[in-house]
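A single protein chain has been omitted from the complex, and every remaining protein chain is retained in its original position.
Our next item is chain A:
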């Protein structure tokens, strides 16, 4: 039986996009910020597109938490072939999504010296989540942090519209 490897293809493309965005940029915090923003914006557009095609047949969500559970289960499974491992919320619009083995970090070496590069590998996905939520009618700010590779946390702050 044949196993699709389209996920691998996406990962290669994702890595190459990061290399491209950074290669012509200079070093320095402002430039790094610009690159992160570019990656995040790309992810945003892709996230919007994905949700558009994905939820055509899905019934409406009953509340914000329902939307977040969808992101953690269905959306994450479709994009990363696994669910979010842990979802926490303060019930006041802040959600923390924990992925203990984030697919886009597993290629990166676990050494401490690579930790500074981790944000580059999270930016697109932050945008993906923000874009997906946007098309589900939820406005948000999404950030991410890595403490120990390849585990990472995505923080979603819902913005009241």
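Here is the rule we go by: contacts are C-beta pairs under 8 Å (C-beta built on N, C-alpha and C of every residue); 3 or more make two chains touch, one makes a residue touch a chain; residues count from 1.
In this section, contacts and distances are computed from a predicted model.
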item: Protein name, per the UniProt record, of whichever chain is missing from view ("Pyruvate dehydrogenase E1 component subunit alpha", "Trafficking protein particle complex subunit", "Superoxide dismutase" or "AP-3 complex subunit beta"); value: "Trafficking protein particle complex subunit"
item: On chain A, residues whose C-beta touches the chain left out of the figure; value: 2-10, 12-14, 16-17, 19-21, 38, 42, 45-46, 49-50, 53-54, 77-79, 81, 124
